[in-house]
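Other chains dropped; remaining ones untouched in position.
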Amino acid sequence: MERQIMTRISSQAEAAAATGIDRHHPQNLVELKNIDKVYPNGTVAVERANLDIAENEFFCFVGPSGCGKSTIFNMITGLTEHTGGELSVLGTESKEARKENEIAFVFQEPTLLPWNNLLENVSLPLKLRKVPKKQRHEEGERVLELVGLKDYTKSLPSQLSGGMKMRVSIARALISRPKLLLMDEPFGALDEFTRQSLQDELLRIWSQDQRMTVLFITHNVFEAVYLSSQVVVMTPSPGRISDVIQIDEPFPRGENFRVAPSFSQYVQSVTSSLEH
Amino acid sequence: GEEGADDATGAEEEGSDTEDGGEEIEEVDLVLNWFPKSQQGGFFAAQSQGYFEENGLGVNIEPGGPEVSSVQMVSSGSTEFGLAHADQILIAIDQGADLVALSASLQNSPQAMMFHEGEDIEDFEDMNGRTAYVESGIPYWDYLNEHYDLSGVDEQSYSGEHATFANDTESVSQSFVTSEPYFMEREGIDTETLLVSESGFDPYNVVLFVEREYLDENEEAVAGFMEAFEDGWDYYAEEPEEVNEVIHEADENIALDELEFETETQEEFVYEGDAAEHGVGHMDVERWSELIEQLEKIDVIGEGIEAEEIFTTDYLSGS
Amino acid sequence: MERKQEERVGESLTLPNLSQSKPAVNQRSKMTEFVRRKALQILPSVTLFVVFFGAWELILRLADIAPFIFPKPSDIVVAAQGNWVNLLGAAQATTTGALAGFAISTVLAISMAIILSLSKWIEKSVYPYIVILQTIPIVAVIPIIVIWFGAGIQSIIIVVFLISFFPILTNTLIGLNSTDQNMKNLFYLYNASRFQTIFKLRIPAALPYIVAGLKISCTLAFIGAIVGEYMAGIGGAEGGLGQAITVAATRLETPYLFACGLTASLLSVTVYQIVTKLSERMLSSWHESEMK
C-alpha cells in the first residue's frame, strides 16, 4: 500500500515552477499553489499548501482538530482571503467562483434560518436563483426524503435534534447539482446506520453526475477511504498538507469494499500517515 | 420648592418677633409672569436698589416661562408672590384658588393684534380672510369672537415665534405693543398694531398677587413688599437704563435696545391713566367688576366672584 | 424553550408546579385551568391599577391639594365626562396625526436603514447627518415647516415624523448589522443578490431590533403629535389633544388637562399593545424574546 502514497506535493511544485505560477490549468477545478493563511491574530492556519483538484474527483480531507481543514474550505469558497500563494477555483478567483452558481456546501455547523420551516430552508438555494415555487418545493421534498426527514417539511429548525439539523443542511446542499460540492464534516453527528446510507446516497449522486467534484472533510478514516478517490492528510501547527493518498478502487463501491482487505490496508495507510 | 415655603414660614415667625429690631431679613420668592422684561422693571429696581432689604425682605426673583404657571405656584405655596395678568388671576380664582391682587403694574393691556404695515385693518373684523396666530384658549380671543364676527379668520396656534408671521404679509399675530413691533422693525418689517383694549377688553397687566392666607398671616411682609414696589417703580421712572442693565444681567438673551424700546412704550401703561392720579399700581373696583362681567359673559369663568374680595389696595400709598 | 414556560409558572410565581408533577391535576378540566391562568395574568395589572389610583386619590385627599394644582383621579373623571365630546374629537385628531406620522416614519426609517446598511461607506458618510437632523431641536424648525407646509395636519405629521423616525432607524440599522456571520456566509456563497440578502436574511434577523424601535417610536409619535399641535396646529375646535391641553392650561382647568394627558397615554398604550401583539405574531415561533 505504501507505494500508493503519492508524493504529489513535490511534483506539483516542480510543475508549477516549470510553467510559471500565473498559468492556470483549465482542466483543474481547484488549484492551490503555495497557499498560506495567517489569521489577523497571528495564527498560522495553513502553510504552503499545494493541491490540484481535477473534475469529477472525490477528495476527502482528514487531519487533527484545528489543523486548518475548514480554513482551506473557506479559502476555496472565498469566505476568507488567503494571505499568500495563488488560488484558482472553477478557473477564476475564489471570490468570483460563487457567481457561477456551481458551488454548494455544507458548513461545519448546520446554519439554518430559524424563521423558515425545513422545506423553505432546504429550497433556499433554488429560491435565491428564482426557481418557481412549485418546482422548488418538489425538489425540497425530494432531498428531505433523501435524508429521511420527509415528515418534517413544516417543522422549524428549533424543533429538531442535532443530527436532524445537520441532515437538513446536507439536503440543502444536495438540492442543486453543483460542479463543486464542499462538505465540512457533514456526517459527524449521525449514527452509523444513517451515515452509511447517506454515504451511499452521496456516492450515487456523485457517480451519476459526471462533472461533480466533491471535497469532503471527515474525522472518520473509514469514511474517507470508502468515499474518496483521493485522501488529503493534513498535519497541525502550522497546517500543512502532508500526504495525498490515492484510493485506487473503482466506483460504484459497496458493502463488499468495506470488508475487502484492500479497504483496511488503505485505512491503515491513512491512519499511519495521520500519526506521523 | 416646598422646602422654600417651609423656610419662608420659619423665617417669617422669627421675622415678626424681631421686626422691631429691623435686623431680620425674611426670604420670599417672587415668580414672574414671563422671562425678565421691562414689564417687571419696578421689581428689579427694588431689588437692585435694596428697597426689599430696607423693608426686611430678601426677595428671590424666579423667571416665568411658557409652562410656568405663577398662579399655580403661588396657590401651592411654593412661592409667596407672583405676577400674572388680571384675567389669569380671575380664572385661577374661579378654579378655586384663593388669591388676592395687590397692585397692577400696567394699568392697561398692551396686548395687540399686529399686522404688516399698509394692510387694511382698522377694525377686528378686518381680520376675516386672514391667518391669525393666536394662543389657544387665550380669553381675549373669545371676547373678540363674542363681540365681532370673526368666522372668516384662519386661526392658528401662536407658539411664540414670528417667522411665519413675517413670511405672510397678510397675516395677523398676537403681540405686545411693547415688544414685537420693535423686533419686526429691526428686521426691516414695518408693522402696525390694533390694541385689544379698543374692544373694551382691558385687564390689568403684570398684577402682583399673593394667597389670601399668606396675606392674613404676613401683613407686615406684604406691606414691606408693597413699599419696595412703589419705590422700585419710582426709581425705574428715573433711571430706567440703570435698571435695564440689571434686567439684562438677569437674562442676557434680552438686549438693552429691546429693553429700552419696551421701557418707552410701556411708560403710558405704567405711569399714566389712573396711575397718574393715584400712583403706580393703582386698581379700582369698577375695572375689576367690568372684567369679571366680561369673563362671565364669555363663559371663561363662572358666576359668583365678587370684585371687592379679590383685590386690595390697602398697601398702596396712593389709594 | 420549554424551561421558560416552567420558569414562568414555577419560579416566577413561586407557586407549586401543580400541573406537571401530580398526575391528578392533569385531569382537571382545561377550562378551569384556562380561567385560572387568565385570572393570574390579569390579576397583577388590576391590583397595581387599584393600588396606584387608590393611593393617588387618597394622598391628594389627605393632603387637601386643590384640583387645579394636582387633580385627583375622581376630578379627572368628572372633567372627562363633562367634556366628553371635545375630548373624543381631540383624541381622534391626535390619533390621525400620530398614526400617519408613525407610518411614514416606519416606512422611511426602515428603507433608510436598508440603504445605509448596503455599505459601510454610505453609512459612515450619511449617518452623522441623520443624527444631526434628528438632534436639531424641533422648536427651531417648526416655523420653517409651517412656512413650507402650512399649519395643520401636514405640519403635525412632519413633527411626528421627525421625532419618531430616529429610534426606528437606529435600531433597524444595528439590527441589520447584527446578522449572524454564518448565515451571511450562507447567502454569500449561494450567490444571493444584495436585495435577497436584505429581504430574506437581514431584515428577518433584525426583526427583534426593528420591533424594539417601533415600540419606542409609537409612543414618541403621540408625544410628537401633541407637540406639533401645540406649536403648529390649527387653532379652535378642530385641534387635537395638544390644543386641548394648551387651552386647559390657560384656563387652569388642570383636571381636564390631566384627562387629555391620560387620554393621550391611553391611545399610545393601545398602539403600543398592537405593536407588541404584532411582534409576538412574527417572532414567537423563533426568537427568544417572544417565545412562550
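Labels A, B and C are assigned to the chains in the order they are written; within every chain, residues are numbered from 1.
Just so it is clear, contacts are C-beta pairs under 8 Å (C-beta built on N, C-alpha and C of every residue); 3 or more make two chains touch, one makes a residue touch a chain.
What you are looking at is a predicted structure, and each value in this text was computed from that prediction instead of being measured.
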{"item": "Copies per chain type across the entire complex", "value": "A x2, B x1, C x2"}
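Here, only the chains that are shown with their structure count from here on.
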{"item": "Arrangement of touching chains [line / ring / star / complete / other]", "value": "line"}
{"item": "Greatest separation from chain B - chain, by CA centre", "value": "A"}
{"item": "Most central chain, judged by mean C-alpha position against the global CA mean", "value": "C"}
{"item": "Centroid distance [mean C-alpha coordinates] between chain B and chain A, Å", "value": "86"}
{"item": "Centre-of-Cα separation between chain C and chain B, whole angstrom", "value": "41"}
{"item": "Intercentroid distance (Cα basis), chain C paired with chain A, Å", "value": "49"}
{"item": "Where chain A touches two or more other chains at once, by residue number", "value": "none"}
{"item": "Multi-partner residues of chain B (at least 2 other chains)", "value": "none"}
{"item": "Complex contacts: residues of chain B adjacent to chain C", "value": "67, 69, 71-72, 75-76, 88, 91-92, 94-97, 131-132, 134-139, 154-157, 159, 161, 163-164, 167, 300"}
{"item": "Chain C to chain A touching residues, read off their complex", "value": "1, 182-183, 185-193, 196, 200-201, 204, 285-287"}
{"item": "Chain C partner contacts - residues on chain A that touch it in the complex", "value": "77-79, 98-99, 101, 103, 105, 107, 109, 111, 113-115, 124-125, 127-129, 156, 158"}
